[in-house]
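Of the protein chains in this complex, one is absent; all others appear in place.
When the chains are written out, they are named A, B and C in that same order, and each has its own residue count from 1.
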Amino acid sequence: MSAQNTKAKIGILGASGYTGAELARLLIRHPRVEIALLTADRRAGKPMADVFPQFAPYVLPTLTAIEGADWQALALDLAFCALPHGTTQKVVADLMARAPATKVVDLSADFRLADPTSYARWYGHEHFAPALQKEAVYGLTEVYRQKIKAARLVANPGCYTTCAQLALIPLLKAKAIDPDEIVIDAKSGMTGAGRAAKEEMLFSEVSEGFHAYGVGHHRHMSELDQEFSLAAGREVIVSFTPHLVPMNRGILSTIYVRGLDKASPEDLHVLLAKAYASEPFVHVLPFRTMPQTRHVRGSNMTFVGVAADRIDGRAIICSALDNLTKGASGQAVQNMNVMLGYPETMGIDQVALFP
Amino acid sequence: MSAQNTKAKIGILGASGYTGAELARLLIRHPRVEIALLTADRRAGKPMADVFPQFAPYVLPTLTAIEGADWQALALDLAFCALPHGTTQKVVADLMARAPATKVVDLSADFRLADPTSYARWYGHEHFAPALQKEAVYGLTEVYRQKIKAARLVANPGCYTTCAQLALIPLLKAKAIDPDEIVIDAKSGMTGAGRAAKEEMLFSEVSEGFHAYGVGHHRHMSELDQEFSLAAGREVIVSFTPHLVPMNRGILSTIYVRGLDKASPEDLHVLLAKAYASEPFVHVLPFRTMPQTRHVRGSNMTFVGVAADRIDGRAIICSALDNLTKGASGQAVQNMNVMLGYPETMGIDQVALFP
Amino acid sequence: MSAQNTKAKIGILGASGYTGAELARLLIRHPRVEIALLTADRRAGKPMADVFPQFAPYVLPTLTAIEGADWQALALDLAFCALPHGTTQKVVADLMARAPATKVVDLSADFRLADPTSYARWYGHEHFAPALQKEAVYGLTEVYRQKIKAARLVANPGCYTTCAQLALIPLLKAKAIDPDEIVIDAKSGMTGAGRAAKEEMLFSEVSEGFHAYGVGHHRHMSELDQEFSLAAGREVIVSFTPHLVPMNRGILSTIYVRGLDKASPEDLHVLLAKAYASEPFVHVLPFRTMPQTRHVRGSNMTFVGVAADRIDGRAIICSALDNLTKGASGQAVQNMNVMLGYPETMGIDQVALFP
Partner (left out) sequence: MSAQNTKAKIGILGASGYTGAELARLLIRHPRVEIALLTADRRAGKPMADVFPQFAPYVLPTLTAIEGADWQALALDLAFCALPHGTTQKVVADLMARAPATKVVDLSADFRLADPTSYARWYGHEHFAPALQKEAVYGLTEVYRQKIKAARLVANPGCYTTCAQLALIPLLKAKAIDPDEIVIDAKSGMTGAGRAAKEEMLFSEVSEGFHAYGVGHHRHMSELDQEFSLAAGREVIVSFTPHLVPMNRGILSTIYVRGLDKASPEDLHVLLAKAYASEPFVHVLPFRTMPQTRHVRGSNMTFVGVAADRIDGRAIICSALDNLTKGASGQAVQNMNVMLGYPETMGIDQVALFP
């Protein structure tokens, strides 16, 4: 796949949702990729521009239904799966059985939990593809880059969880913070809620207001538990509250932590800055400078800031990313690049769109 | 003042800012009030409608400069002071010296801190009117109603602090939560930042984004320290982080607390519900129902919700209010009503404007 | 009904939509009204606060289905009908047959067109209640006040059409503008599109963008044709293009007109100012001052401005109102006041909420 002039054949399953559109936006200009398949069951037969008019000027495959797809004949090099939870497991299992050479980056939550018991508890049913659940590699690129290189199926992380993990994993690994005293107060733009037509997502229900949701019982917690516990080498359960911001894109996590062994806020900052010194998509700001979501909009960047709380020994960390880019489709392309042996930043090095 | 048909003569000092406009909005329709004075130094001589066109249909006094005001001749029953920090102390001291019969509700932070040392530490200079600082009554109506009745000078609380205090004071008083383990993650609409023309408040700098500010060192903390310590009967210092939401009005505080003596989240809910059972402007929602700022917009209401965190013994409390109404001018009118012997809800019983 | 201390028994049919909520907001504080009935078929059995949490602090009837309503027993003095097009005709016909003493203000488009042929052409079917269509009085209060007083059924005007008519009808009546050369470019906030869950109304589809819709063939045109032709005494057909603005409330109409018989823009301004000199809800701004929707938000006001175009003999008129208030529910209450003999401004004299 990595010969200089060949293009990988790519499919986007679920192209009529926001993460599907974001994949298309990035892949249209990716120099080593050809979009060979776009599926959208309810819009099958329509041009992509009917569903997302911004694509009107570009030549793209007509939307098709997944059902009819002949995975073997399509011979995709890689498929992005941007389908709803549940459906995903069946589609991916079928695809990977029929086209063993096709790699998959799955953007749903279906393959993120490695433990079948944990999956069943949070999702209320047994996993439909337990073998694949085991095989899947968790796709936080900065942490699992080596495994992703060899993976056939990558479970792309959630947007909230990417944002919180990038801020905390180096600190947990270094045992620099108290794993029992982490509070994550997270705020997300509306595209994180998807494109399904629900009353509570209407413009007039959302604009000019702010609220928390899923308080005490949000599904993303299981993903945080898994990865934080792995990083800390012991069980970690955090307080986590998601909120909705009247904006399209962006997540800001405000994270309250306490240093261990006299680790000061400055120490935590140094730790993070070192951990990400050579990472292209994580940028640690100067101590006390805090990130804003608008400054990463449309880019694959994560900005991280650290400040001292006025209570001794406590620090406040903020991390910001674009939920559709680094929080979903951008990281998915980053993973594709790793899986196909391309330069990791290829096609996803856009500068943020501000204002 | 409380004879059925008389109207109190009222002045608004600083009528060209947002809290001034909000006072005008409420007072124009208040049945027992006559707006006799509107000041705005830089706009002196202009009609109020030049500064806030929404008032074009109403007859209001022309804007004047404070400097020329003859407080004695004006014989105001009550003046609302909506001036910037610092200026306020001098104006209020002068006004109250010349017109001893005029009561004052001050919306700045100048008279909120009772302790001169604390004031000097947070504001970097000695108080200009230490006697008045001592005399001033802190104007969180639900807590200090009796003192406000007799007060000549009321220090109207801040918007962030009103929101957090209404959620926490009954719990601190009841010693139901651990005062050392309180995290307040607060989010405010943009009107809280006032009307001064600053680059960082421009529409294009603010819309479509979210960020924290003043992390670790926001001035409102001193006000929280004072009132929480009084309520708890011991020193209380909380973690507090303010954020800006791309919306005009509203504050949501997400508060992380831990029950003491096995107080469960449900217990905390019961405590709050009882504390506010007969309060007209604080409404405790059913357990696990969380408030949204949009549902109190333009009203003097505070909505409070309580839910259990998934970590045993911890609860998450959200409180929501409109920063310009209950968080500033609405509460100021509420205090005026108490000070003048009017029904407490008079003129501020508007139903929230949603959507 | 007009005895000082009695309250009219009022019903809101269709209380789960935005115009229903706006009616509730206004009527809760109306001193001569008791809300006796709230219907919402799909939410029947639920408290109003489940559907619109801003009403949580108020005592209101539980939502019921229309089907079971015993109109005779209910003995409503007046029912507001805020139901979708089509349904309305049947419900109103049934209600008025069973409870002849109950007056109706209908907020749908169903009874606005007096001509059955015109109705059938625009809506694609015969009217279901042709007798009532004939009886209904068109509810633009400023124009039809006398007829409304005696009406049993009032067809409340559309939001776009109220905004354009208030700007143009005095000019057409005075034959001061060329009826063949009117261009109305109208812009509306999103609540005008209602609360139905549609993909194109989602926050992320709407925010940060602007577009025209229904270009060349919007149904509201029939209502404009009817009323403009009546005012001009001859057939009038205008160019009319509606647009959607990423905001909740407000309509601005930018109207391009040409003076007849040398009527200058200043002359047109004088004409409008005189026409509305004593109207409580239409305010004509000084010549060349143009209105902004934000300055009428939440109020029943219409602001009108006139300026000269740089092309001789042409003027540009802008009118602004809140589509949910003067453009729908506020005007509906204004009509109720007229029908029940109450002061016309009762309960709808709120000052605009800005910012």
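Heads up, the rule we're going with is that a contact is a pair of C-beta atoms (placed from the backbone, for glycine too) under 8 Å apart; a residue touches a chain by one contact, two chains touch by 3 or more.
Bear in mind that the values here come from a model prediction, so they are computed numbers and not experimental data.
Engineer: One chain isn't shown here. Among C:A69, C:V91, C:C318 or C:V351, which residue touches it?
Structural biologist: Checking each option in C:A69, C:V91, C:C318 or C:V351, the one touching the absent chain turns out to be C:C318.
Engineer: Out of C:A21, C:L38, C:A56 or C:M290, which residue would touch the omitted chain in the full complex?
Structural biologist: Considering all chains, including the one not shown, the answer is C:M290.
Engineer: Considering the complete complex, identify which of C:E142, C:E205, C:E227 or C:E344 is in touch with the unshown chain.
Structural biologist: Of all options in C:E142, C:E205, C:E227 or C:E344, contact with the hidden chain holds for C:E205.
Engineer: One chain isn't shown here. Among A:S16, A:T88 or A:T191, which residue touches it?
Structural biologist: A:T191
Engineer: Taking the entire complex into account, which one of B:A36, B:A93 or B:M201 touches the absent chain?
Structural biologist: Reading the full complex, the residue touching the unseen chain is B:M201.
Engineer: Who touches the missing chain here, B:T19, B:N156 or B:T191?
Structural biologist: The single option touching the absent chain is B:T191.
Engineer: Considering the whole complex rather than only what is displayed, give the residues of subunit B touching the chain that is not shown.
Structural biologist: Touch set of subunit B with respect to the missing chain: 18, 189-191, 195, 197-199, 201-208, 246-248.
Engineer: In terms of residues, what is the contact footprint of the unshown chain on subunit A?
Structural biologist: Interface residues of subunit A facing the absent chain: 18, 21, 24-25, 28-29, 52-58, 191, 207-208, 248-249, 283, 285, 291-292, 294-299, 301, 303, 324, 349-355.
Engineer: Pick out the residues on subunit C that sit against the missing chain.
Structural biologist: Where subunit C meets the chain not shown: residues 183, 185, 187, 189, 204-205, 207-213, 215-217, 221, 237, 239, 241, 243, 245-250, 252, 254, 256, 288, 290-295, 297, 307-311, 314, 316, 318, 320, 354-355.
To be clear about the criterion, only the chains that are shown with their structure count from here on.
Engineer: Work through the pairs of chains, note which ones touch, and then classify the graph as line, ring, star, complete or other.
Structural biologist: Shape = complete; every chain linked to every other.
Engineer: Report back the single chain whose CA centre is most distant from the CA centre of subunit C.
Structural biologist: Following the centroid criterion, the farthest chain would be A.
Engineer: Specify the chain with the shortest distance from its C-alpha centroid to the centroid of every protein C-alpha atom present.
Structural biologist: Closest chain centre to the overall C-alpha centroid: B.
Engineer: Please tell me the distance, in whole Å, between the geometric centres of subunit A and subunit B computed from their C-alpha atoms.
Structural biologist: 40
Engineer: Hey, how far is the Cα centre of subunit B from the one of subunit C, in Å?
Structural biologist: Each chain's C-alpha centroid was found; their separation is 36 Å.
Engineer: So which bits of subunit C are touching at least two other chains?
Structural biologist: 18, 191, 207-208, 248
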